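Up next, chain A:
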Amino acid sequence: MMILERNTLLIMAVLAALFPLLVGNQYALHIGIMVLFYAVLATSLNLIVGYVGEFSLGHTAFLGLGAYAAALLSLRMGLPIWATIPLAGVISALFGAAIGAITLRLRGPYFVIITLAFAEVLRIIANNWMGLTNGPMGLSGVVQPALLADASPLAAKRFYFYLALAIAVVALYLAYRFVYSNNGRAAVTVRENRYVAQSVGIQPFAYAMRAFVLGAFLAGLAGGFYAHYITFVGANVFGFAFMVSMIIMVLIGGKGTLVGPLVGALLITVLNEYLREFQELRMSLFGLIVIGVVLFLPNGLMGFLNLRRERRRATPAAAAESHAEAPGGSA
Partner candidate 1 sequence: MSASTPLLQVSGLHVAYGKIAALHGIDMEVAAGEIVALIGANGAGKSTTLRTISGLLKPSRGSITWDGREIAGMDAERIVAAGIAHCPEERHIWPAMTVRENLMLGGYLCTSRAQVEQRMEQAFQRFPRLRERDRQMAGTLSGGEQQMLAIARALMSEPRLLILDEPSLGLSPKMADEVFDVVREINARGVTVLVVEQNVHNALDIASRAYVVETGVISTHADAASLLENPEVLSAYLG
Partner candidate 2 sequence: MDMLLQFVANGLVSGSFYALSALGLTLIFGLMRVVNFAHGEFYMLGGVLGWFVTTYLGLNFFVGLVVVVVAMAAFGWLVDRFLIERVRDQGEEPSILLTIGLSIFLTNSALLVVGTAPLNIAGAVPNAPVFLGPVVLTQMRLFAVAACAVLILAAYLLIRHTRLGRAMRATFQDPMAARLAGIKTAYVYASTFALGTVLAASSGMLLGSIYSVQVSGGGLISLKAFVVVILGGMGSFAGAIVGGLILGLAEALWGGYVSSGTVDVIGFLIVILTLIFKPYGLFSTQVERA
């Protein structure tokens, strides 16, 4: 699983890195950038939904905090993009620690609602604190990097694509290290069975918290990127629309896997654009597709593929269960 997932991720990264060189169409590049942006977001949410096992509907809080942080740092303090985006992540992570300390005490529907409440409170603050956030007028004209001043639109697109790719690679590296370390195992143990976790010495809260803060950090990075790429930040970054997209990506791709959210981000972003063909029917169809996925792909695309893989492997080689992936299998 671990090696397979790592190889899949590496291949995806290589394909993604080649994409701008092969494709000169700027619209396709833009969609590619949005896919990467959503991939980071979905990965960050997946740390909570997939690895802590709690359903957060307030993850836009961290996207929004990151976006506002980057926009303000850039507009008010004149910091360059390579400083604003990491700082956006750090600021989100700090809020993540504070919000996590409160929300992670709760489970199930209560956790769902309290996280949603936090995101809404932040949205309302962003919409009304004129002095800081410029209220509903939002923050426009977030500064682009100086090196893009004279660049062609295509070059600028490529720059943003590779920037997004870099963030995505960082996000997946961190997520990968986390998930396949003792920390990730502890989080999964807590998710799967709190009792077992405690009985082998795991403090459930601590691991939920680590995953939550890491998720907040990554969402903050995505937010920072968003601020610079879109150049406008308004209170809608805290809104439910982003939340819905993220959730659908994670669940459609398959929560609790690293590749799943990436596939989800790719599918949903492209689907959303493709559905433009259907004009007014677009959102209705989107709703139907979501319902269909819940009913027919309950474990997401990755869950479906894993199941098929397992079945295929189980039939011919049930006797010869391979231990190739488990080192130290020999006595």
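Selection rule: all candidates are chains of the complex that A comes from, given by their letters.
In the analysis below, contacts are C-beta pairs under 8 Å (C-beta built on N, C-alpha and C of every residue); 3 or more make two chains touch, one makes a residue touch a chain; residues count from 1.
The structure displayed is predicted, hence computed values, not measured ones.
Looking at chain A and the listed options 1 or 2, the chain it touches in this complex is number 2. Across the complex, candidate 2 is touched by residues 49, 55, 57, 102, 105-106, 108-110, 112-114, 116-118, 120-121, 124-125, 127-128, 240, 244, 247-248, 251, 280-284, 286-291, 293-295, 298 of chain A.
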